[in-house]
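The complex appears here without one of its protein chains, the remainder shown in place.
Letters A, B and C name the chains as they come in the text, with residue numbers starting at 1 for each one.
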Amino acid sequence: MTTVGFIGLGQMGNHMARNLLKNSFKVIAYDVDPKRQAELKSDGAEIVKYPADVAAATKNLITMLPNSSCVNAVFTDSKGILETISPGTLCIDSSTIEQSASIDISKLCEEKQASYIDAPVSGGVTGAQNATLTFMVGGAKNDYERAKSFLEKMGKNVVYCGGVGNGQAVKICNNMLLGIQMIGVSEAMNLGVKMGLDPKLLASIINTSSGRCWSSDTYNPVPNVIEGVPSCNDYAGGFGSQLMAKDLGLAQTASTQCKAPTPLGSLAHQMYQILASHPDFKDKDFGVVYKFLSKTQ
Amino acid sequence: MTTVGFIGLGQMGNHMARNLLKNSFKVIAYDVDPKRQAELKSDGAEIVKYPADVAAATKNLITMLPNSSCVNAVFTDSKGILETISPGTLCIDSSTIEQSASIDISKLCEEKQASYIDAPVSGGVTGAQNATLTFMVGGAKNDYERAKSFLEKMGKNVVYCGGVGNGQAVKICNNMLLGIQMIGVSEAMNLGVKMGLDPKLLASIINTSSGRCWSSDTYNPVPNVIEGVPSCNDYAGGFGSQLMAKDLGLAQTASTQCKAPTPLGSLAHQMYQILASHPDFKDKDFGVVYKFLSKTQ
Amino acid sequence: MTTVGFIGLGQMGNHMARNLLKNSFKVIAYDVDPKRQAELKSDGAEIVKYPADVAAATKNLITMLPNSSCVNAVFTDSKGILETISPGTLCIDSSTIEQSASIDISKLCEEKQASYIDAPVSGGVTGAQNATLTFMVGGAKNDYERAKSFLEKMGKNVVYCGGVGNGQAVKICNNMLLGIQMIGVSEAMNLGVKMGLDPKLLASIINTSSGRCWSSDTYNPVPNVIEGVPSCNDYAGGFGSQLMAKDLGLAQTASTQCKAPTPLGSLAHQMYQILASHPDFKDKDFGVVYKFLSKTQ
Partner (left out) sequence: MTTVGFIGLGQMGNHMARNLLKNSFKVIAYDVDPKRQAELKSDGAEIVKYPADVAAATKNLITMLPNSSCVNAVFTDSKGILETISPGTLCIDSSTIEQSASIDISKLCEEKQASYIDAPVSGGVTGAQNATLTFMVGGAKNDYERAKSFLEKMGKNVVYCGGVGNGQAVKICNNMLLGIQMIGVSEAMNLGVKMGLDPKLLASIINTSSGRCWSSDTYNPVPNVIEGVPSCNDYAGGFGSQLMAKDLGLAQTASTQCKAPTPLGSLAHQMYQILASHPDFKDKDFGVVYKFLSKTQ
């Protein structure tokens, strides 16, 4: 029975840790929230007091945290992972954070003769629950191979992206493009409807033309163009506007650091910042930008 | 032997008219440019002096012109189509123009007991040459059926989009989305490369993820990611930046008239206006926006 | 007693015509709305049935209409101005419309040996009421001199801008810049407040620094930074978001026609289109963009 440490039992992490338990791993877990701790304990995990206790107990560590401040704290605080980590430990960080933050942590791990890979995910809460996540992995090839045995229990795709930080880079670039496309599809569909087109007809032509994309042919933001997607259910569930705003913010940080101009990416970020601060839109699927643009009194 | 009138023998129109000749139609043609006239004459067309002469000779008219001023002139000038048009004539306008301009012309035709459909195309010069264009048709269903026998000789898809003006609407909406996506892909690929990713790897992951789209998986603007596309040949050929600027401008006119907000569409328009006024970029394929964004000293 | 024709007695026009009456002009007026007609009649104007009747009665014509369709109709309809206009008539068009529309009308007037100047205004309803408008005049210099005697009764500045259409050009350019600045000030003030600054302190430093502008030092959109402006009164009165959206739309039409890139102008247009379609913002002063950006739950 293999032991895995799991730090961060939030909306995503609790499902991921549970999928490891289902696959007969022994899970030693930590979260700041006692309620989250209790839930996973009742499902069979061992709960410890500090991140340092997790690192003391196993050489396989997974972290799933909301931002780089949390990741830094979990690794570098006085009761953090780096206090007790053993040589040969593999740290798998599934948090979505700045590329530079991933690279910084990996260096601190290296000083302890431990390995670090960044492995951010796509697939959302549903993917976490059903173990259908995609992991985008950056790090040494052998660490990627070693991580696979854990990641495959929580997801269906584990994609190798190159050295440390490349998992973050791939996720940030894909999601920036996704945000741009979702707004673009919403603008084009709304304009078409206002010009007198039937939205299903417009979508069907776009989907076989040069405008086709995932946001149009698989996840269309116009209600009732495609069945079973959030737009048909008043944008409940799915990938929230706040999360899209977060990922687009990471893209902007990268754009500034790399001096890579991203005019549409930055405007997409601003639009999702507006949605993310609005009570009607912030907790809705990111396709709700269609509703924001099309709504008139 | 069916007779067709063809007005506008430019970059697109001369190939389209030639494809009608190849399919044993009798073509009566007009263009402002004597050189264009002479070329088509040597291929078998009959050349007349004025648009009115074309309309006097046949009830099947095709127009392929660069903008709505030209279309208006060809129809309403003193030697224009409307001077001599017979009841029962079908006017097929393949120009890409404002939806409102199409609707206005259709009403003038109706007053003469003639029909009008708008049938703008996609597929570019290559599509015109190889008779592989897509026609997006707006007009009465029976006019669409009647037009098909001509359009099928010049293209491979003839898509019915609803009433008059809907062909323009579909083309404008699709191309606005296309312009947004091409810039978005260029931004994401450039950012990824600057963050240390291999462009082929990044494209391959995007193309199986939520960021996938035609501009990424079929027409990638990064040189050598996909073989045989303009980006591999310094952006020669393809769909020019100036044409994209034109189509995005039509989308902005529609956005203003319909009061449909298009933030990304308007920014895409401005970026292609910048490219279209720059000697290094104006005559290049619209994927050249990647070069514009990635170029550093 | 000099006679003036006045066509268009709306929100602005009724005050302007009244100021002419107050200055002892004889006013012959027309409006589509009988209520507006009745109001001005009770103030001393003579009301006629058609624009053609106004033009038949006087060689001094003022038009104040909401858009170029209305202007075109008033001039070219069968009962329009051009039916009865006499040689030597001066048409003063104070409508804010496309530059190209002004130029087109001026040519039709010229064919009748009449003159045309465009003279759009700034100053809003308050300026119309108090005769403190600014007129931006495009046309022949002697027509400008002739127009002055009328315009000075309705405003306090009559600025000569050059040939026909230049009045529109100046107004469109100034108002595009104004829209950009108002959003810019709103963004900067909101960001500053979120960073912990007192808005009055921030404004006072900006107003003596390189960021100073009219939207900051005279019309600040943050409530209670400057007394007596619309932001202190929940953005009531002032210059409405819908009017700003209209002017920014005219700037976009000009940008497309002239191939002059206006990235910030087009984004400003889109933002005011969003505000202009929102019930909470559409009828408010354009400074309400601060409220839109700063509002969080």
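We adopt the following convention: a residue touches a chain if its C-beta (ideal position, glycine included) is under 8 Å from a C-beta of that chain, and two chains touch if they have at least 3 such contacts.
What you are looking at is a predicted structure, and each value in this text was computed from that prediction instead of being measured.
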**Message:** Touching the hidden chain in the complete assembly: which of C:183, C:243, C:275 or C:288 does that?
**Reply:** C:183
**Fill in**
Cross-chain touch to the chain not pictured, restricted to C:7, C:91, C:161 or C:243, is C:161
**Complete:** Among the options A:63, A:115, A:190 or A:266, the absent chain makes contact with A:266
**Item:** Contacts of chain A with the absent chain, listed as residue ranges
**Value:** 245, 249, 252-253, 255-256, 259-263, 266-267, 269-271, 273-274, 276-277
**Interface with the unshown chain - residue positions in chain C** = 99, 122, 134, 136, 159, 161-163, 165-166, 169-170, 172-178, 180-181, 183-185, 187-192, 194-198, 201-202, 205-206, 209-216, 219, 251, 254-255, 258-265, 267-268, 271, 293-294, 296
**Item:** Hidden partner interface residues of chain B, rising order
**Value:** 263, 267, 274, 277-279, 282, 293, 295-297
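Definition applied: only the chains that are shown with their structure count from here on.
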**Request:** Provide the C-alpha centroid distance between chain B and chain C, rounded to the nearest whole angstrom.
**Result:** 37
**Prompt:** Where the centres are mean C-alpha positions, what is the separation of chain A from chain B, in Å?
**Reply:** 40
**Item:** Whole-Å separation of chain centres (CA-atom averages), chain A against chain C
**Value:** 50
**Overlap residues in chain C, where contacts from two or more other chains coincide** = 263, 267, 274, 277
